[in-house]
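Worksheet: the structure to be examined is printed underneath.
Yeah, one chain of the complex is gone here, protein chain that is, but the others are all in their spots.
Let's turn to chain A:
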Amino acid sequence: MFEALQYFSISWVSPELMFLTALGTFLGIYVGAIPGLSVTMAVSILISFTFSWDVNSALCLMVGVYMGGVYGGSRTAILLNIPGAPSAIATALDGYPLAQQGKAGEAIGLSTVMSVIGGFVGIIVLAVAAPHVSDFALTFQPRDYLLLGLLGILLVGSLSGGNMAKGLFAGAFGILIGTVGLDPLTAEERFTYGVVELWSGINPIAVMIGLFGITEALSQLHHMDKVAVKQRIDRLIPKWGDVKKYLPLSLRSSAIGVGVGSLPGVGGDIAALMAYDQAKRSTKNPEVEFGKGAKEGLVAPESANNAAVGGAYIPMLTLGIPGDAVTAVFIGALFIHGLNPGPMLMIERPEMFWFTVGNLTLANIFVLIFGLTGIRLFSKIVECPKGILIPVIFLLSIVGAYSINNSIADVWWMLGFGMLGYFFKMYGVPVGPIILGVILSRLIDDNWRRAIMSERGDLSNFFINMISSPLSATLLLAIILILLSQTPIWKKVFKPKNT
């Protein structure tokens, strides 16, 4: 217990780490708030710049950006009706009407406090549940990891774009990118075409920067003429009565957020929309109608999306499976720093787990501090014209890709994936599953082959054991249900009557 507390407080007692966490959170709020910049993009670029740093320093900066970014998206959703991040889509539904009524400051203050409450709930659940999940994960068979990996890709594929076939295509494409290079078990060449430089595979960071940096920035060029309507902001500190009144809803929404966030491949955007829907159903007599400035419609998604951060860390740290696209990038960062996320991380490097919990807590406190101050500076920065912002994103993406190995080859890979990602995005192929596929490729490959080898190549035994194990059977059932839920027959039978 004492040791855990000691590790927890590492970033609290080191001025350097505290500064980096504060800096990350501050930057994250702006990254999350500025439409066109995404947390995934920022963290991907940051990995390339911080991989030579000490792991704690690099993580402090990235954790801050993640925590701040999830919150930051709400600000532009409230002020400009433009969600800075997908997790703030639900926030705009009632946040913007509140701003139109001249209550922008009140809405921002309330969303800040509720985000922080949600963040704390997520962190508490992470601290309590992760060690148990990790212990439980030690009993997992290779086939369970295989199923979990597939489940993550399927979930993100089915939820991110709405089109299952395109989501599946993207996930499978990501897995293939991850298999390029020498096979880790037999050293046989896969998709290398005799090019020695490809033996070590395609750098996942170059893929990430391309898909999240270049693709996003190119897509933003379509919206150069959008003019945002400015809002006047007065007081930011929310009324104590409001905080007290909406606390039960905030806790309920946080529980949804942390639960949804902890599912592999599902992030804060889905959590926020689900919490909004739950709040709409459970609030019998709202003071203001939902969609017209109901504070409940602001509290629920904001609590849920920040709680989902802690939730997303659970599968990432305990199973090595990303909770969402950002944690997929984090897994890449941990690999680069020589750490192997999964159940053994908790046994071999418990300090990393408690350090992360402590650091998330610190970042959440900084969200509160920065969230309730500096609104004037904020207004100036988010008004930064896209004509200046977009060239700088391209510049950072190129410099970031170059600095991975000081090689122009990584820049070409990054640009190639950026251009491909642009067309994917234009034609509705989600890019999130590609990254999940790249990150999970090794896990799926290793565990598939281990599982088959342990059954001595007998596929029927593999399936019999899968069905006879409660955990494997549950995971298999979940995969089948996801696939079935995308079929026209299912949609016809279970179509909600009111839609």
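Just so we're on the same page, a residue touches a chain if its C-beta (ideal position, glycine included) is under 8 Å from a C-beta of that chain, and two chains touch if they have at least 3 such contacts; residues count from 1.
The rule we apply is simple: contacts and distances are computed from a predicted model.
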Practice task
Among "Tripartite tricarboxylate transporter TctB family protein", "ATP-binding cassette domain-containing protein", "hydrogenase (acceptor)" or "Na(+)-translocating NADH-quinone reductase subunit D", find the name that the UniProt record gives to the complex chain excluded from display.
Solution key: "Tripartite tricarboxylate transporter TctB family protein"
Completion exercise
Out of A:Val121, A:Leu236, A:Ala300 or A:Val411, only one touches the absent chain, namely A:Val411
Exercise for the section: For the chain that's not shown, point to the residue among A:Ala107, A:Ile175, A:Leu236 or A:Leu298 touching it. Expected result: A:Ile175
Problem - Selected residue (touches chain absent from view) among A:Leu80, A:Ile444 or A:Leu475 - result: A:Ile444
Exercise for the section: Could I get the residues of chain A that touch the absent chain, sorted low to high? Expected result: 49-50, 52, 162-163, 165-166, 168-169, 171-173, 175-176, 179, 183, 185-186, 188-191, 214, 218, 221-222, 224, 385-388, 390-392, 394-396, 398-399, 402-403, 406, 408, 411-412, 415, 419, 422-423, 425-428, 437, 441, 444-445, 448-449, 452-453, 457, 459
